[in-house]
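All protein chains but one are shown in place.
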Amino acid sequence: MLKFILKRILEAIPTMLVLITVSFFLMRFAPGSPFSSEKTLPPQVMANINAKYGLDKPVLEQYVTYLTNVIQGDLGPSFKYKDFTVNELVASALPVSAKIGAFAFVFALVFGVFVGTIAALNQNTWLDYSIMSTAMIGVVLPSFVLAPALIYLFSIDLGWFPAGGWLDGSLKYMVLPVLGMSMLYVATFARITRGSMIETMNSNFIRTARSKGLSFPYIVMKHALKPAMLPVVSYMGPAFVGIITGSVVIETIFGLPGIGKLFVNAAFNRDYSLVMGVTILIGFLFILFNAVVDILLAYVDPKIRY
Amino acid sequence: MLSKTAKVEALNNFSTNLEIEGRSLWQDARIRFMRNKAAMVSLFILFLITLSVIFVPMFSQYAFDDTDWYAMHAPPSVDHWFGTDSLGRDLFVRTFIGGRISMMVGVMGAFVAVLIGTLYGAASGFIGGKTDRVMMRILEILYAIPFMFLVIVLVTFFGRDIILIFVAIGAIAWLDMARIVRGQTLSLRGKEFIEAAHVCGVSKWGIITRHIVPNVLGIVAVYSTLLIPSMILTESFLSFLGLGVQEPMTSWGALLQEGAQTMELAIWQLGFPALFMVVTLFCFNYVGDGLRDALDPKDR
Partner (left out) sequence: MLKNKITQSLLLSAGLAFAATSLTATAAEVPAGVKLAKIQELVRGNGTEVASLDPQKTQGVPESHVIRDLLEGLVNQDANGVTIPGVAERWETTDNKVFTFYLRKDAKWSNGDAVTADDFVYSFQRAVDPATASPYAWYLDMTTMVNASDIIGGKKDKSTLGVRAIDANTFEVTLDSPVPYFVKMMGHTTVKPVHKATVEKFGDKWTKPENFVGNGAFVVKNWVVNERLELVRNEQYWDNAKTVLNKVTFLPIENQVADMNRFLSGEIDFTYEIPNEHFRRLQKEYPESVSIKGDLCTYYYNFNTHKPPFDDVRVRKAISYSIDRNIIANAILGQGQKPAYFLTPEIVAGFNPETPAYGKLTQKERNEKAKELLAEAGYNKSNPLEFNLLYNTSENHKKIAVAIASMWKKNLGVSVTLENQEWKTYIESKNQGDFEASRAGWCGDYNEASTFTSLMEGNNTTGGIHYKSAEYDKLTKDAVKATSEEKRTELYYAQEALLTKDMPIAPIYQYVKARLVSPYLGGYAINNAEDKLYSKDMYIIAE
């Protein structure tokens, strides 16, 4: 176990390096600069700005400087939000995304697996069909449709929850965003669980267990659930990172100060340092969660070797 | 070749305690798929939808880009069956014409995901060791690279080409799939029938394609139907960056996006495109389930 973790950490270093390098140059290839605007700035003004942010140097030199700073933990100043450093911005946005993401993730996982199992155990009955139909609609309805609909119903019509904002992150500000964010994942987890559960229930060891006369719920809980979780666990990595970072739409509609919005705005503003900062964060999270998933996979199926 | 197939077949059968000889895996699958009513009906509906998105716009009395300043936001009526949009364009014809690109993108995304994702994931999981680790690290890098810049750079260097939509969508469609398939493969690798094939001298590639892939198809079928809507929506995000279909041409994703802006005052602008997407998705879903059942090597 310890060896596994150590190995992962060692592997993460070259991975991050490649990621940083590719992203850095990819970004510079994109047209536009952080300071281009509708009114063309006089050349001297532009030169002053570029000099201040080191953009007048050759790209390779900028890259080396950037890398040196990153290794020391300094992600640099934001080019757009001039009063903040990237470290500050990421540090203030991450807890928000993490909090909403964690709630949404746990909700999606627990609820999705639960209804998926129910559907699988009642395969081809009205219960199965209605659960899966609802799930299908959950998959099709994008968050930019779902979120305004939630607001319209619960904030404007009923007045139960605020239509946006975060403030202190108390529960009433979280309900709608968590709901809006997790629907897609509830549906996805449910679909995957159902498929996997049906396969597992048809496998020999379950048949054996049933022929031994064990009670049905006991079989499901004790024997079937764990192996059926295999694809669910595999999907958890992408899902978790997706929930934490890919929630731009939800964050925009609910006015939440999270990572997703920070990232997309940074990309549109060509805020080079901020884009890099968030990319590094996403890369790190992804590596981390894949490692966690790999450990979980081995737990679900002890026969798995790496 | 034949003998090898037969050998593999035999192994398969041995491992699952079943004894059907003579029919190939694929023949068998086809027969079973044909017997699945829900799947066949769905396939038929999909066929109808495909035909109608191709032909309905050709015979409509309105063109998809005909504006009408006097019928903006008109609700559904005899003139405009699905109502009109904010510029008075007929939504009936726009919904059908929007299906062209969306169906293509959805199927294409799922296809790429199945093809690349499954093979990549299966190879990574089966070969294991260093190869697995390198392949997974590559996946992590691809995942974290800012996709937006990739698209912007693509557009800048190659202009706006419809092919690029597929390149961009293909680039991300298969990543999750590869992770999931790899997880399944890791578990399959320890199974007896794989070891048996190995002992019999079946090549690695042979094992991956003939044994691993058929056994993960269940989850692949389920996940690829889940991918289709997200691909259709990704397409509308690409339009946002200047790639993808351009107005006045449209897609379901774009119609949905516009419809979401006006759901309080013109629900039909959201409702009809959404309805088409849901129906299509249901059909893909049943076809996917049908395929899964038909291809499941354990279940015969």
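Each chain carries a letter (A and B) given by its place in the written order, and its residues are counted from 1.
Note that a contact is a pair of C-beta atoms (placed from the backbone, for glycine too) under 8 Å apart; a residue touches a chain by one contact, two chains touch by 3 or more.
Bear in mind that the values here come from a model prediction, so they are computed numbers and not experimental data.
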Hidden-chain contact residue, picked from the options A:Val18, A:Ala163, A:Leu225 or A:Leu288: A:Ala163
Interface with the unshown chain - residue positions in chain B: 65-67, 69, 72-73, 86-87, 152, 155-156, 160, 239-242, 246-248, 258, 261-262, 264-266
Positions on chain A where the hidden chain makes contact: 30-33, 35-42, 44-45, 48-49, 51-53, 77, 80-84, 89, 92-93, 148, 151-152, 155-156, 159, 162-167, 251-258, 261-262, 265, 268-270
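Following the convention adopted for this analysis, only the chains that are shown with their structure count from here on.
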Rounded Å distance between chain A and chain B, as computed from the means of their C-alpha atoms: 21
Residues of chain B defined as touching chain A within the complex: 17, 128-129, 132-133, 136-137, 140-141, 143-146, 148-150, 152-153, 156-157, 175-176, 179-180, 182-184, 186-187, 189-190, 218-219, 221-223, 225-226, 229-230, 233, 256-257, 259-260, 263-264, 270, 274, 277-278, 281-282, 285, 292, 296, 298-299
Chain A to chain B touching residues, read off their complex: 11, 14-15, 18-19, 22-23, 26-27, 29-31, 132-133, 136-137, 139-142, 144-145, 148-149, 152, 187-188, 191-192, 194-196, 199, 202-204, 227, 230-231, 233-235, 237-238, 241, 263-264, 267, 275, 279, 282-283, 286-287, 290, 293, 297, 301, 303-306
